[in-house]
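First the structure, in the form of structure tokens, and then the observations on it.
Missing here: one protein chain of the complex. Every other protein chain is in place.
Read from first to last, the chains carry the letters A and B; within each, the first residue is number 1.
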Amino acid sequence: MNSWRRSLPLALALIAAPCAAIDEPASAAVLVETMKQARHSDGFEARLAITSGAADKAAARPVKVALIGQITAERRRFLVRGIAPERIRDRYVVAAQDAAGRVEAYEYGPHVAGPVPLDPLSRLFDSEFVIWDLFGAWWDWPQQALSGSGSVEDRDCQWVRSRPAVRSPIKEVASCVDRDRALALSTKIYDGQQGLLRTIRVDKLMRKGNGGGAMAKKMTVSAAHGPLTEIEVYGGDENYQVTPETFDVLERVWGR
Amino acid sequence: MNLVSFALGNLRRRPARTALTLSAIALGIAAVVALTSIAWGFEASWQKANDARGTDLIVTRMASQNAMPSPFAAAPVREQLARYPHVQEVAGLLSEMLSVGEDNPPIFVFGWAYGSYLWEHLKLLDGRWPADRDEPAVLLGTLAAELLHKGVGDRIELEGRSFEVVGTFQSTALVENGAVLMTLDQAQAVTDKPGKVNVLNLKLDGQATEADARFVKEQVRKALPGYAAITSGELVSRNAVVRIAKAMSHVTILIAGLVGALIVFNTMLMSINERTREIGVLQALGWRRTTIMQLVICESLVLALAGGLVGIAVGVLIASGLEQAELMRGKIAAIYSVPFFLSVLGLSVVLGVGGGLYPAHRAARLSPAQALRHE
Partner (left out) sequence: MTRASAGGTALAAEPILGLRNVSLHFDDGRTKALDGVDFAVDEGEFVAIAGPSGSGKSSLLNLIGALDVPSAGEIFFRGAAYSGNADLAAFRGRHIGFVFQSFHLIPTLTALENVMLPALGRSWSAAAQRRRAESLLADMGLRDRLHSSPTTLSGGERQRVAIARALINEPSLILADEPTGSLDSANAEQVLEFLVGLRAEKGLTVVMVTHDEGISARADRVIRMRDGRIERAGQPA
């Protein structure tokens, strides 16, 4: 009987989030606004299977983590909890954006004594999974410009280039936005010295459970150097109940 | 003597051809009978599995036909549902596809409300049931135990947590035999969905009728926007396997119908070509065109009906053979009914008339003088 009751498809808040389709001509401002609205969530949980070194897929064991996120007008914060394998079990990474737009991250769990600061741009779990990317901070940057249309996996999209006004380690982000799905199908992240750091590409879409729109089910992160990382959503909850305990470590660090 | 006995005589004139035609029709009809009776039996057995579980209505949150049900906080919905008349029990269920350990493909993990009626239809084969709602214990369905190579006393890992296998069970539903089962509370903990379910199963009391089920369904539609109540019958008819089986039987009916009609068509066309002069004689004897058409249609009908009867017998044999086959034993039970056999005969009539119509028209259209000159 339960064959239709598959694992729950989930919003992956990274770059992907659905929104109502827009029909007016897409200016950069419209696309940016669409993406900002689509990213809003009072709470979600996504279970990710992160596989790096996809060149030898069979040998690569996925790392499973739970990602909890909250993106509202007041708060933008994420919590990553390691599930499997054993070595990452119950290791936590928490990150939040402060009023100035800066992202701070901390690591805690049985393997470290107390929350220790972590570079939000660091690669997690030996993969190209980077917590800074989750925030989509570039949608708040002042310089947004269209830069032509593109196509990812046969889906049409519109390239938007975002540049920060203030000093930032990331100098430019280019996103190819699918207007109808309110989803960035491809995101390229550049820094000042090396140029392109990594590309995040949406491979598979799924429909959102509680309404129209699509979300990423599977994506590939390719670094300029190094192996591919595949991130797949295998479970989760679109309407996760964030409790005071969820981010209490962060609250304590910030309250300090 | 009448038209039918004349028609029978005409068919007997070419015994080999008649037999071949008849067996081709019989084969087609047999395929229809076997597949359809099994598809129905299949549906009925799912229905039975559902009935065995005692679930009358299933409440989920569903945006549309294709979207997956999202987990929802059970308490408020459950409270609402419990208020409806005849609702005896509301049992929460949480299901996910999770991989057990690192090497196994994902498998269904069910969390069932502890102590709910859901557990009652299972047959415990080995071990015991969970001792309480918070025991980190699982039971394995027969198929799951086989797939995972685990049994009572072993441990399995789900989402980084370790569980003891305390029992194995057998269910009337295949899906459940392939699943890992734990209490709802454990499932909620393991997937970090406290208080949530994807499905609420409703059991109505003994007095409840189908109308009562429909009433509850209607209430859910009105009072709980975003939620849908589905009767177990609807659930079965939405089931993919049942749908595939039915679609296959429909396609078979279509193909068998077309092929059967073509065979009748071909045979009758050959037959009337051979008998052109005889048809001229009949016309000379004062037979009207309609009588000649009746004769040809009658012959094709006899062919198709005889093929249909033989086909029904062969189809029943095939279906019972399939039921006995090693692979299928106990999983399917073909269902027959008088209306079903009558419709199969109806199908035969349709293909007999369909296949015979044009040849009959051809025969009736012959010019008698030309037909008599025909060699």
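FYI, contacts are C-beta pairs under 8 Å (C-beta built on N, C-alpha and C of every residue); 3 or more make two chains touch, one makes a residue touch a chain.
Quick caveat, the model's predicted, so the values are computed rather than measured.
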{"item": "Contact list for the unshown chain, restricted to visible chains", "value": "B"}
{"item": "Touching residue (missing chain; options B:282, B:302, B:344 or B:357)", "value": "B:282"}
{"item": "Candidates B:2, B:207 or B:324 - the one touching the absent chain", "value": "B:2"}
{"item": "Those residues of subunit B which, in the complete complex, touch the missing chain", "value": "1-3, 6, 9-10, 12-13, 277-278, 280-289, 291, 294, 367-369, 372"}
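As a convention for this text, only the chains that are shown with their structure count from here on.
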{"item": "Geometric centre distance via CA averages, subunit B-subunit A, whole Å", "value": "44"}
{"item": "Residues of subunit B defined as touching subunit A within the complex", "value": "46, 49-50, 61, 63, 66-73, 95-98, 102, 106, 108, 110, 157, 159-160, 173, 175, 179, 191-196, 198-199, 226, 235-236, 238-241"}
{"item": "Touch list for subunit A against partner subunit B, complex", "value": "1-9, 45, 47, 61-62, 64, 66, 82-85, 89-90, 207-211, 234-235, 237-241"}
